[in-house]
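The structure under discussion is supplied below as structure tokens; questions concerning it will follow.
Note that one protein chain is taken out, while the other chains of the complex remain in position.
By written order: A, B and C. Residues from 1 in each chain.
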Amino acid sequence: MTLRIGVIGTGAIGEDHIRRITNTLSGAKIVAVTDVNVEQAKAVIKNQKLDAKLYESGHGLIQAKEVDVILVTSWGPTHEEFVLAAIAAGKPVFCEKPLATTAEGCARIVESEVKHGKRLVQVGFMRRYDKGYYALKDVVTAGKIGEPLIVHCAHRNPVVGDNYTTDMAITDTMIHEIDVLRWLLDDDYVSVQVVYPRKTQKASSHLRDPQIILIETAKGIRVDVEVFVNCQFGYDIQCEVVGETGIARLPEPANVLMRSEAKRSVEILTDWKKRFIESYDIELQGFIDAVNQGQPNGPSAWDGYAAAVTADACVKAQQTGEIVPVTMKQRPAFYNK
Amino acid sequence: MTLRIGVIGTGAIGEDHIRRITNTLSGAKIVAVTDVNVEQAKAVIKNQKLDAKLYESGHGLIQAKEVDVILVTSWGPTHEEFVLAAIAAGKPVFCEKPLATTAEGCARIVESEVKHGKRLVQVGFMRRYDKGYYALKDVVTAGKIGEPLIVHCAHRNPVVGDNYTTDMAITDTMIHEIDVLRWLLDDDYVSVQVVYPRKTQKASSHLRDPQIILIETAKGIRVDVEVFVNCQFGYDIQCEVVGETGIARLPEPANVLMRSEAKRSVEILTDWKKRFIESYDIELQGFIDAVNQGQPNGPSAWDGYAAAVTADACVKAQQTGEIVPVTMKQRPAFYNK
Amino acid sequence: MTLRIGVIGTGAIGEDHIRRITNTLSGAKIVAVTDVNVEQAKAVIKNQKLDAKLYESGHGLIQAKEVDVILVTSWGPTHEEFVLAAIAAGKPVFCEKPLATTAEGCARIVESEVKHGKRLVQVGFMRRYDKGYYALKDVVTAGKIGEPLIVHCAHRNPVVGDNYTTDMAITDTMIHEIDVLRWLLDDDYVSVQVVYPRKTQKASSHLRDPQIILIETAKGIRVDVEVFVNCQFGYDIQCEVVGETGIARLPEPANVLMRSEAKRSVEILTDWKKRFIESYDIELQGFIDAVNQGQPNGPSAWDGYAAAVTADACVKAQQTGEIVPVTMKQRPAFYNK
Partner (left out) sequence: MTLRIGVIGTGAIGEDHIRRITNTLSGAKIVAVTDVNVEQAKAVIKNQKLDAKLYESGHGLIQAKEVDVILVTSWGPTHEEFVLAAIAAGKPVFCEKPLATTAEGCARIVESEVKHGKRLVQVGFMRRYDKGYYALKDVVTAGKIGEPLIVHCAHRNPVVGDNYTTDMAITDTMIHEIDVLRWLLDDDYVSVQVVYPRKTQKASSHLRDPQIILIETAKGIRVDVEVFVNCQFGYDIQCEVVGETGIARLPEPANVLMRSEAKRSVEILTDWKKRFIESYDIELQGFIDAVNQGQPNGPSAWDGYAAAVTADACVKAQQTGEIVPVTMKQRPAFYNK
């Protein structure tokens, strides 16, 4: 069956998801779109050659008969209301991160979905679909390095704009590590701490950059994440799991090995969009296939909630310099696998 | 428009292509299949949940109204007649390698396609669609290593069966290097030589293994290809281009870096099917998109002919120990880009 | 001039230094030895074919006319008295680490050397003589990565004995990072913190293993050192300096790259003695040459003191879980370069 998808928000990632559903993936098509910027929505219909109806609002689109599934790619602050409406309508919904901008908002979605009684929501944490992380999880789960004890990570960006603030290092940047490491380790976080190294002169005056976030998990694993968003040299994602008998490291993206100008070298990507580009395809194809077979099975509303609670704790740790506990509600049995 | 594809030969790769067109790719569907082994065809219809008509013969399928495009994945010796029939019917045809089992057969297809006046044929040389080779060609074409002078290659297989013969090192194994290097270098071959290193004890008594094939191109580039099909350790494809100012090497597949048991290590694939698995998707999606936009633009009948002529020369070089010229007909202007 | 060296303590490293001075290095010879275990000293004289006088005590050896230079390689708790005696005798002294077992002991040596008015003491921190660290310092000093901001380190041992205690992770193991990073960064430490990851089941019950030591420097650089002494897989020393414009990593020891058994792999050393084996030669040759030209120029008594103070703070941080300041006396101008 071909899923009929309605898209709320046809901006950068919205258009990108529309393009991949239309040209690359199989099993779904775009039948409806909406955007507060109507011109933007019209342009996307035209550029992507869609045979899709333009809706005036997200709510109208969610109610529409011909729409089976909702894709929420509008601005973060609008996500909660659209996801709640989709649940109310009993329609599966793929929501780009963040699920909601507050932990409370996420909790409301969790509650609503639990009440509905069946999974409808998937959150756009695409790193879980990256082949590298997947291979890393395979190694860990297979016990090839024994029990994991420590994880060393880095999330490095060449440069950020002046409007990037210190807390965005958590909410926009490290949020991906927050989700993917919970999944990788099959664990939960209990406390976080943030330390500030010497500041780079390349960052704007108001921004603490780099930062190191120290996390402890329920199993006692220690995670350290270096977030460095003006590192200049490239978009560089590192993840190394130290286990009882060995260490496994996230693969570097494959690239041509050069010998030239007195160097052996391999190019590092500078554009973050290319780093996980294939995982978006796998993520959405997985969502489509899972919905076709019953219900979504990717990152859940609970995962969105857990990420939000952890991010809040990290921001508090940034501000206080303290070790801050990560306190979550009881996980509804609904979300146990 | 959704292309309606008919498949001749539903064996290993036939079923695989059917699966990817049905579940993974976009813009085409399988509407007809045939196989001399009718049970095999029925099983594939069932397993892949196809809504496809079963034909008694390839020729019937080719003539069928509801079939727009032909996929030939039967045994090699049957390819020529089906490709010729598809051309006669004016239908685009994707033919797994080899295009035909003789250079003469390939020449007949070339002639027939030229007479038809428009490209219809694409040959299944999927390495051109591998991201690694693609990145390597990018580096070379961009002039990052100057003019290419030498190419060092290796094509290694862990082990082959007893029915694998010395000439199959050319016709089944090195055939992929033959095609991909012509494309990579944008060049033609002028002579070949084969030398036999000390034989591995792991090969069957009738098989010369390893072999080294030495090739000279029209531009004077020297290529050496080590073919070693009982190397034991893995499926290992190497390609290094030495240019006037630098060297570029085909990326190794990305994989987890392990530290364990007194080794830093990265797994090497042992199953050839996994090595280029993504390139099959890209190859067929590219074929579908190109046909939808007018005509195929991948490896042409001429490329299939060039590969066949070169393979013949290599086999002669195996047998004689001589330096054997590679003599091709004049390339029809039709195939110039 | 050939330096005439007297050795106090002919145990493992004592004999090793004797061997290298006798057979490998140039410009010095062993003329006197002593050990509380007289048989041990006699055996070394015999095995190393020394033409050396056996002394009854370290003090007698230090006073001896024919001895120009003292090498202290006895047990740690005896170092202080022999170094003080050598200074009193005005003789250059190379003392294996630790300079003294307490910060106060080190301070007494510093004071005594300052009073003497000329450098006599060198401490056996051999990592500064490792080519890898040397190359890393070169890169950092040359500004190739901009100002250093963060240093990520790991010090991993395959396994330790049952008598290895939690504090030895600092005093025996991380002591080398403590010294080499001060030198690498040309900086001083201001505070330390220790966090304990989930404990490996491979460690003895009384030992916290692994540990992570977090250090802040005067310039604000943040250092994290993973100490993991039962990591099973090998002796593995990592050091990565993150700077404002790039990252530089300590070279892995060069070794044969293997392709075998479905792996590309490079051996990791398991015996720590081999990891820095060349640096011992360079260290001692450097000491001999410097003494011949006037006075030692390697790690000074002040460096020994700084290491001791830092190690004390780390041990306190282990015990309290607090962030512990590193408080040093004022550096005597004597030790400025």
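Everything below uses one rule, namely that a residue touches a chain if its C-beta (ideal position, glycine included) is under 8 Å from a C-beta of that chain, and two chains touch if they have at least 3 such contacts.
Here the structure is a predicted model, which is why all the values come from computation and not from measurement.
A.B. asks: One chain isn't shown here. Among C:Asp186, C:Glu261 or C:Glu322, which residue touches it?
C.D. replies: From the options C:Asp186, C:Glu261 or C:Glu322, the contact with the absent chain belongs to C:Glu261.
A.B. asks: Touch as defined at the start, partner being the missing chain; which of C:Thr24, C:Ser204 or C:Gln295 qualifies?
C.D. replies: C:Thr24
A.B. asks: Just to verify: which one of C:Pro92, C:Gly105 or C:Gly132 makes contact with the chain not shown?
C.D. replies: C:Gly132
A.B. asks: Using the touch rule from the top, list residues of chain A that touch the missing partner.
C.D. replies: 232-234, 236, 252, 259-270
A.B. asks: Contact with the hidden chain only, please: which chain B residues?
C.D. replies: 146-150, 152, 195-202, 210, 212, 214, 216, 219-222, 224, 226, 228, 231-233, 242, 244-247
A.B. asks: List every residue of chain C that touches the chain not included in the displayed model.
C.D. replies: These residues touch the chain not displayed: 22-27, 131-132, 135-136, 138-139, 144-145, 245-261, 285.
The working rule: only the chains that are shown with their structure count from here on.
A.B. asks: Report, in whole Å, the distance between the mean C-alpha point of chain A and the mean C-alpha point of chain C.
C.D. replies: Averaging C-alpha atoms per chain gives centres 45 Å apart.
A.B. asks: Between chain A and chain B, what's the gap in Å when you average each chain's C-alpha atoms?
C.D. replies: 38
A.B. asks: Let me have the rounded angstrom distance from the C-alpha centre of chain B over to the C-alpha centre of chain C, please.
C.D. replies: 59
A.B. asks: Would you pick out the residues of chain B that each touch at least 2 other chains?
C.D. replies: Answer for chain B, listing residues that touch two or more other chains: 252, 259-261.
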